[in-house]
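So that we are looking at the same thing, I have put the structure below in structure tokens.
Let's look at chain A:
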Amino acid sequence: MQIDVMDLTPHLPALQVIVPMLCAPLILLLKPRGLAWAGATAAALLSFAIALNMALAVNTGAYFNYDMGGWEAPYGIELSVGAFGALVLLIVTGAGAAAMLAARPSVDSQIEAERQPLFYSAWLLALAGLAGIVVSADAFNIFVFMEISSLASYVLIAGGPDRRALPAVFKYLIMGTIGATFYLIGIGLVYMMTGTLNLADMEARIGDVTDINPILVAAGFITIGLALKAAVFPLHVWLPNAYTHSPHIVTVFLAACATKVAIYVLVRFDFFVFQDNLENHDLQFSLFLMPLALLGILMASAVAMFEGHIKRLLAMSSVAQIGYIILGASFVSEAGLTASAAHMFNHALAKGGLFLAIAGLACHYRDLRLEQLGGAARSMPWTAAAMVICGFSLVGIPGTAGFISKWLLIDAAMDEGRFAWLLVAIIIASSLMALAYVWRIIETLYFKPPVVAEAPAEAPLQLLLVTWLVALANIGFGLFPQFPLALSSAAAQLLLGRAS
Partner candidate 1 sequence: MIESAVDVMSWILLFTGGAFVLIGGIGALRLPNFYTRLHAASLTETMATILIFAGMILQAGLSLAALKLLAIMVFLLLTAPTASYALANAALQSGMRPEAESGGEDT
Partner candidate 2 sequence: MYTVLSLAILVTMVLALVRALRGPTVYDRVLAVNMFGTKTVLLLAVIAFLFGRPDFLDLALAYALINLVGVLAVLEFIQKKPRKAEAADHD
Partner candidate 3 sequence: MNLLELLGYFNYWVFAIVLSVGLYTVIAKVNLVKKLIGLSIFQSAVFLMYITMDKVEGGTAPIIQKGVENQVFSNPLPQVLILTAIVVGVSTLALGLAIVVRIYEAYGTIEEDEILDAD
């Protein structure tokens, strides 16, 4: 047949989005519910394979450009995947595929059978939307796919049996829509002054704009809008409840990648589009974002230390980790950006693993407050062990993936001149706080007396296997970090290379 001889490599950026997106309606047609899961898993794995394929190609120096509809940019919509994009795509599709592989038992216990095909369909839409944001090089197209992914995530979060998810998701919907609309205003203003929507073309044309005020206001709107989506402190208020009350397996997926994609767009706008053209932009960028990042790291870690619900604890920790990623970017240096990109990857691994383990715990523990989880390690040793590994990775213990990016971040902070010691002190202090909250989890699991009378069994095998896969990846990428690091530093060079 024709397909076999066709080389699909140039079409990969498009297929990355199209495959999960078109599978979303198709799996609604699969009537028996097991098939819906199987179909969705196949689609998610396929899109992971596509992302991996692109990442390998990008690692050897390739750069993907794709003209949708055959219309060259800026007249048509352009897709582009460089090192940074490939890395984020790996995170998104990896999280989507891994969580989907493990999803079956958890979904069966939380969502009625007749609603499951809709759930899996929404999952694929969220995946396609997030991938679509990453590959797109067109400002408005990013908005469209942002809305696809957001709508699908609202659906996913609202899906569980917990009624508290509903107010949480409503808040997310309101704040997410405000964020997206701010972004829309921002690109509207930029479009008004430059007449184009393509990011590269924007960069080229902003320099010619003489009346700079609308552009400055636009930069503000875009930054605030995306910061809302990325849950940058203090705009994170939607995040803790949304993550806490959503179905457990959804938390795995969204915590690992959803906010990072917004940060990706933010960084792209700031470094590709505005950096060159606005006077002192990097200074404003650091002045605005660095204090927020630092405050976010400290406040969120402190709150997490005293949090009683294990999911909310980790959600607050996510806010702190978003702070690290923003902090690295706000250095506007190659080392800082490398650390940021690497931390995106490593945090996804650690947090994904932790939430997978929690999904395992939740199969037997209805109440996920810490005081109810005492002694869980005795009945679920494997799940608890995986949680310990991922927890260490979150803290940044040497030998795990988390250590690598923390080390890079400290390294980058050292170059920051007068305030270097303060930055390093804050990073170390927050790592100690992270150790404290992770230790609270470990203490509960291993050293507290059991609360539940009859000893529950181990988590379902399917879930456990995936959890361990991710836990081992935490160690694997801690010992052999070459591949993500190569992509991260290529990403940093790309971001700054365009800027210099």
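Selection rule: all candidates are chains of the complex that A comes from, given by their letters.
One rule holds in what follows: contacts are C-beta pairs under 8 Å (C-beta built on N, C-alpha and C of every residue); 3 or more make two chains touch, one makes a residue touch a chain; residues count from 1.
Note that the structure is predicted; figures quoted are calculated from it, not measured.
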Options 1, 2 or 3 - which one, within this complex, touches chain A: 3
Partner candidate 3, residues of chain A touching it in the complex: 140, 143-144, 147, 151, 154-155, 158, 163-164, 166-167, 169-170, 173-174, 177-178, 181, 184-185, 188, 191-192, 197
